[in-house]
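Single-structure report; data block below.
What you see is the complex with one protein chain gone and the rest in place.
Lettered A and B in written order, each chain numbered from 1.
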Amino acid sequence: MKLGRTLVPVVSFVVLAVVVAVVPSFVSEFRAQQLAYVGIYLVAIIGLNVLTGYTGQISLGHGAFMAVGGYTTAILMADHGVKDIWTIPLAGLVAGTAGFLFGIPALRLSGLYLALATFAIAVSMPAVIKRFEGFTGGGTGINLFGIPELTASLTPVEIFGRSMAFNDWLYYLSWSIALVGYVVAWLLLRGRSGRAFRAVRDSETAAQSSGVSLARYKTLAFGVSAAYAGVAGSLFAIATTYVNPDTFPVALSILLLVGVVVGGLGSLAGLVAGAVFIQFLPSWSQEVSKSPGAPSVVSGALLIALMFVLPMGVAGLVERLRLLTRRIYDRSGS
Amino acid sequence: MTRKLVLTLLSLAFAFALGATAALAATTRPSNDPGITPTSILLGGTAPLTGPQVAYASIARGAKAYFDYVNSRGGVNGRRIEYTTRDDASDPVRTVAETRRLVEQDGVFAVFNSFGTEQNLAVRDYLNQRKVPQLFAASGASALGSQASRYPYTIGLRPTYAAEGWVLGQYLARTQGAARVGVLYESDSFGQELLSGLRRGLQRSKVKIVSAQPYDEGSYDVQAQVARLRVSGANVFAVFSSPTHAAEALKYAHRLGWKPKLTIGNAAASSAVVLGDAAEKGANPLVKGMVSVAFLKDPTDPRWRKDDAMKRYRSVLKRFAPGANVSDVYLVYGMAAAWTAVEALRRAGSEPTRERLVQAAASLDLQGNPFLLPGISLKTGPGDRFPIDQMLLQRWQKNAWRSFGGLWAYRGG
Partner (left out) sequence: MADFLQQVVAGLASGSIYASLALALVLIHRATGVINFAQGEMATLSTYIAWTLTVNHGWGYWPAFVVTLAVSFLGGAAVHQTVIRPNEKGSVLRVVIVTIGLLIMINGLVTLIWGGEVRAVESPFPAGTTEIGGVAITTADIGTIAVVLAIVALLWGLFQYTKLGLAMRAAALNPAEARLVGVRVTWMLSLGWGLAAVLGAVAGMLAAPSVFLDPNLMAALLIYAFAAAVLGGIDSPIGAVVGGLTLGVGLNLIGTYVDFVGADLRLPVALLVILVVLLVKPTGIFGKQEVRRV
């Protein structure tokens, strides 16, 4: 049993890593680019899962932390000549610090009050960005296309002596970060901190009385998840080659939460499904009808239907399938 | 001698054949660019079909209806124009993704009529590097047309916001003596550029801007701003906002008992219906005599009731966009853009390439776009990437816009 607990995630991780590695050989460049965005969303969702899935705190403001990361990258690249890939950890650090600092006052808030406080951050972010125009480029934003700090805008990339199409480069960049990010989160959640997080989620009072420092773990969870969002925002800026206040709308924050819940708060397969869902939902829904407003009707209805069909998200479905196969296996065995 | 003659004849024949095949190749060689076949041309663009700017979705709808109409009459040089729009919800990240889809997956011949300033700026580098025409981008931001040598594939359509603000400024400078102007503007490139255009138009005149109040695009109301402008002592009220906030500002200014002279940006003024409503069925005296600039024929203007182009506008909508609101001026804008695209395609020759299309669009000198106000021409050149340079001032009288004075054209940066 204990072995299975470690084995299943490790095996599924290895399978995913192999699939991720070979996918670009089978899909068009354009698909590779879409899948790169799936990888970016996955990074953000892995982080949000630490917060929402493990400590039970709802955030509707992680798009704002993505904005912090995205602008950190854009400003470092455009104004300070830092190469894009080196800005990624810095973006994570800056956003993580912001998240940690926000986590301190947020400690006192619980449940819906926290959800609304984070929502407030997401709502305010565009106006704040526009206001500090000298720093952020205001409403026009910062264009990164073709500047030397960007590894690639459209031209092939030379890595280890091999030439790689630009979209494949984005794909591998975002997915390798997502996979590393997953391993880090897994290690974090497996150990002492993971137990503490879960204790906080299940009962704050009980956690406190058994010696878990609420303050420490709640702010830690906030900081970690914001750092992931910052890295995702940084990748967002690199892949889009453009940042502006509208690139981090409130809808993005909401979409991230949707991704985590659809994924089912937990397993890797679920998180990947959540990331795929939020990347492709807008394009699928406009295939149905292109009358103004119609794509929203489709997306909204789909979202509601999904909560009916998969109340526990995709992870719940996976779990149910697992139980089902075990039952069939047990029956045929006996 | 005969050998020499034979050789000469042979070489002549050879040269002729070579020339002929070369000429033949030049005329019938199919273009290597994607999105074009002997029977069709594929254009694509992004539009806000959902999200906060959904009101502008009708621009694409009007254009689509006009292309369908052109197709029903044989298309352009025997080719049908297919026009596909993708929803970007006015989020530049999605504009980038959807534009890449149009170019890389759908293989459009040209990107046409994509909506929004930031949205068009976000894909400008990409399209120019790929040498895909970014044709008649639906934004009036000067930034879009700057650096024409760096972005030869990018061409706008409507007059710039700077030009519009300048015209209004010039009008105030010439007619309003020592007026004090209060400005309500949207705090993004659209509102800021109108404001700076207005400032330039007022230079060296006695008219002063006494207060300029910004509002954020997503604001619930602009009442606090209007109240401040009223106490600033302004006697001219310039409204550079979205149609919704403009309607609100006009109504609230009246409710406050403020009696300024009104000027209003084109984006909001075009919706004459809105202002008719805002006029509270004629009970808002502020609206009477309000001045704005225009370049499109307003579908609610009684002057165009018997106008051939506007008759066609209505019949095209009826046939190809049933259910569309005929009085929505953005449909007219879409048709004006589509008309211009059709003309540019005609001028790109019988075998258009992306290169030729851009050349044609960048050297336009056209009269008679039937959806523009009479006299307005379409002109582009090396330093001018916005085909519509001319505007008319118009005044709201008897529940309709009436243009007055001659054509205005903005010269200089």
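The working rule: contacts are C-beta pairs under 8 Å (C-beta built on N, C-alpha and C of every residue); 3 or more make two chains touch, one makes a residue touch a chain.
Because the structure is a prediction, the values reported are computed rather than measured.
Residue-wise, the contact with the chain that is not shown comes from A:I254, picked out of A:V23, A:I85, A:I254 or A:L317. Residue-wise, the contact with the chain that is not shown comes from B:S187, picked out of B:T85, B:T117, B:S187 or B:T340. The residue from B:G116, B:P243, B:P299 or B:P387 that touches the chain not shown here is B:P243. The residue from B:T154, B:Q170 or B:Q225 that touches the chain not shown here is B:Q225.
The chain that is not drawn here is touched, among residues B:F67, B:Y215, B:F295 or B:W396, by B:Y215.
On the side of subunit B, touch with the chain left out of the figure occurs at residues 50, 52, 54-58, 187, 213-216, 218-221, 223-225, 227-228, 230-231, 243-244, 247-248, 251-252, 255-257, 271, 273-274, 277-278, 280, 283, 325, 328. Take subunit A: the residues that touch the chain left off the picture are 52, 58, 105, 108-113, 115-117, 119-121, 123-124, 127-128, 130-131, 203-206, 209, 254, 257-258, 261-262, 265, 291-304, 307-308, 311-312.
Please note the rule applied: only the chains that are shown with their structure count from here on.
Residues 28-30, 33-34, 37, 126-127, 130, 138-141, 143, 145-146, 153-154, 236, 240-242, 244, 246-247, 249, 251, 282-283, 286, 290-296 of subunit A are the ones that touch subunit B when the two sit in their complex. For subunit B in complex with subunit A, the residues that touch the partner chain are 49-51, 54, 57-58, 61, 85-87, 89-94, 96-98, 100-101, 104-105, 117-118, 121-122, 125-126, 129-130, 143, 187-189, 192, 216, 218.
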